[in-house]
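Here the structure comes first, spelled out in C-alpha cells, and everything after it is commentary.
On to chain A.
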Amino acid sequence: MNNEFLTDWGLTLMVFLPAAGALVMLLIPKADEQAHKWVSMVAVFASAGVGVAVLADFDYGRTADLQFVVDKPWIDVINARYFVGIDGLSVPLVALTLLITPLCIIYSWNHFPEPRNPKAFLILLLVLQTGLLGTFVAQDLILFFVFFEVVLLPMYFLIGVWGAEQRQYAAIKFFLFTLFGSALMIISFLALYFVGGETFVIPELARNISEPAAAGIEAVPLATQVLIFGGMFMGFGIKVPIFPFHTWLPDAHTQAPTVGSVILAAIMLKLGTYGFIRVALPILPEAAVEWAPYIGALAVIGIIYGALACLAQTDMKRLIAFSSVSHMGFIMLGIATLTDFGLNAAVMGMVAHGLITGMLFFLAGSVKDRYHTLEIRRLGGILVKAPRMGWILGFTAMASLGLPGLAGFWGEFPAILSAYDPGAGLSTVTFRVYMVIAALGTVFAAGYLLWLYQRTSFGVPTEEFEDDDIPDVQVPEWIAWVPMLVLILAIGIYPNLVFRVTDDQLTSVAQMLTAAVGG
Partner candidate 1 sequence: MLRNAWIIPVIPALSFFLILLFGKRLPRKGSELGLAAVGAAFVLALVTQVQWFQHVNDAEHESEPTEEHAAQVVTVSGVSDGEISAPETPEQQGEESEEHASIEPVTREWTWFEFGETEAEVGTLIDGPAVMMLIVVTLVSLLVHVYSTDYVAGDRRYTHFFAFLSLFTASMLGLVMSRSTLQLMVCWELVGVCSFVLIGHWWEEKANSDAALKAFITNRVGDVGMIVGVIVLFFAAGQSFDILDINTQALSGDISHTALLVASCALIAAVMSKSGQFILHTWLPDAMAGPTPVSALIHAATMVVAGIYMVSRLYGVFWEGLSIGVSSINLLALVGGVTVLGGAGLAFVQNDIKRVLAYSTVSQLGYMVMALGIGAWTAALFHLFTHAFFKACLFLGSGSVSHAVHSFDMREMGGLRKWMPHTYRTFLIATAALIGIFPFAGFWSKDEILAGASQLGGAGNYRVFTVVGIIGAFMTAAYMTRCVYLTFFGEFRGHGHPHESGPRIVVPLWILAVLGVVAGLVNLPSALAPDSVELRFEHYYEPVGAYFPSIVPEFAHPEFSWGIAIVSTLIGLIGIGIGIGWYTGRIALRGISERNALARAGYTTLVNKYYFDHLYTDVIAAGTKGPVARGVNWFNQNVIDGVVNGAGRLATASGRWVYTHVDQQVVDGAVNGSAAAAQTGGQVFRQLTSGKVQQYGALLFGAAALFAGAFIVLI
Partner candidate 2 sequence: MVAQNIFFYVIAAGMVGAAVAVVTTRNVVRAALYLIAVFAGVAAQFILLAAEFVAVTQVLIYIGAIMVLMLFGIMLTRARIGRDVDMTNDHWWVGVGTALLLAAVMAYSLIDRWGDDALPVDRQVNSVGGSNTATVSDSIFSQYLIPFEIVSVLLLAALVGAIVIARKDR
Partner candidate 3 sequence: MDDLMLNQFLLLAAILFSIGVYGVIARKNTVMVLMSIELILNAVNINLLTFGAANRDVAGAVFALFVIAVAAAEVGVGLAMVLIIYRNRQSVDLDEVDSMRG
C-alpha cells in the first residue's frame, strides 16, 4: 500500500484496461487480424499486470478489510457510487479472472471458431473481462449490478455467433434466464436501498441493517428481509445455477465456443456464488438463516441431480456442463451452512471449479477441434492417438471428481464437512442429511467422470478415426493449460494458498451471521 498511484488507480485501471483495448480495436480495420490479436493481448496483459501489482501490494495481513478503496460519487440522483475495493473474498476471484482470460486469448491464437472474425471475438472477450473484473471489485450494489449485467451481452454473442448448431436457442435461453434473475435481483437491491438507509454501498447497508438504531432507520422486519433475500436468491441462484434454474447451463455450455465455455464455467458461474457471499449474506444475515435450509436442499438436489443427468449424457461437453451443476451444488451447500468452513469451502470451490472445469472445457474444445465431434461413443482411445492430451484429461477428471491432493477436493470436502455443523439457527439434523447426500454425490462424480474417461480415452480408437492423424497437444494449448494444471496441483497440495487469503474475511462474515442470529 505504498504506491499511491496504485492505491488510487490500480483497480480502476485493471478493470477498464481491457475495455480500453476494445475501444482501440474498434478503430482498427477488421482485416488486420494480427493487430487485433496483439492489441487484445496487450490489453489483457496490461490489465493482468496492474492486477498482479495490486495483488502483490495487497496487505494479506488484514484480508478482512477492504483495500485499494476508491469511493467517488457516480449517479448522484440515485445515490449510486463508484465504490471499488478488494478484500480476501475478491482476491482469489480477481486473480482467477486475470489468469483465465489471457489464457483464453492465447488458446484462440491460431484457431478462432467459425465464423472467425477475430476482431469481434476479441472485442467481446475484452468487454467480458471488464465486466467480470468489475463485478469482483464493485462494492456498491448498483455498480455491482451494472458489471454483473455487462457480461451478458458479450457472452450472448459469443455463444450465439461462434457456437455450435443449436447456438441461437442456447444463447437466448442463457440471456433470458439470467435477465430474469437480475430483474428480480434489482428489485431486491432497491428494496434494500429504501429499507437500509438509502445507500447502495454494501458495507454500509450491512451495518445499517444490523444496527438500525445507530443508522437512524427503522429495524427491518424479518418478513421483509426474507422477501428481499428471495429476489437476490433468484438473481444469484440462476447465475450459479441452482436446481431447478439450471437448464440454461447445459445448453449454453454445449453450444458455446470453447473459450466461451471456459469463461462461462471458470468465472461467470462464480458471479452468482460470489454474489451470495458478497451481497446477500452480509446484508441480510437473518434472512439468510431462514433461507439456508432451502438453499441447502436445492444444493444437494443439484448435486445428485446434476450427477444423474451426467450419467445420461452422450455428449462430452454436455456432460461436463451437467457436472458443473453438480459441483456448484457443493459450493452452494457450503454457502448454505453459513459457517466459516462452508464459506471458505465455497470460495475454494469456486476457484477450483473455475480451474478444473475451465480446463475440462478447454480439453473438450481441443477434442472437438481434432475429432469434429464430441459424441462420447464415437470417441475412444484418445490415449492412443494423443497420449498427452489423454493424460491431461485424466488428470483433470481426477481433479474434478474431488481427488485429494488436487484442487477439487478442497472445495468439496470442507463443504461436506461444514454441513455437519451448520451455523447458528440452522437445523443440525437437516444439514447432516444434506451432508450424507452430498457425500454420496462424490460417488456419482467418480462414476460419471471415470465413465467419461473410460469411453473417450481408454480402449482403442473407433474405426472412424483409426487412421486419422490426431495431433497431440500443441504449443498454444500448452501455454494455456500448463498454468491451470500447475495451479490445480499447487492448490491441491497447499490449499492454504486460497484459504489464507479468504479466511479472515469469510470468518468475519460468518461471525456476522452468528451475531445476527444470536443477537
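The candidates came about this way: all candidates are chains of the complex that A comes from, given by their letters.
Everything below uses one rule, namely that a residue touches a chain if its C-beta (ideal position, glycine included) is under 8 Å from a C-beta of that chain, and two chains touch if they have at least 3 such contacts; residues count from 1.
Everything numeric in this text was worked out from a predicted model, so none of it was measured.
Novice: Mark the candidate that touches any copy of chain A in this complex, from 1, 2 or 3.
Specialist: 1
Novice: Show me the residue ranges of chain A that touch candidate 1 in the complex, using the header's touch definition.
Specialist: Checking each residue of chain A against candidate 1 gives 173, 177, 243-244, 246-248, 305, 307-313, 340-341, 344, 381, 383-384, 398, 403-405, 409-410, 413-414, 416-417, 420-421, 435-436, 439-440, 442-444, 446-448, 450-451, 454, 457-460, 494-496, 499-500, 503, 507, 510.
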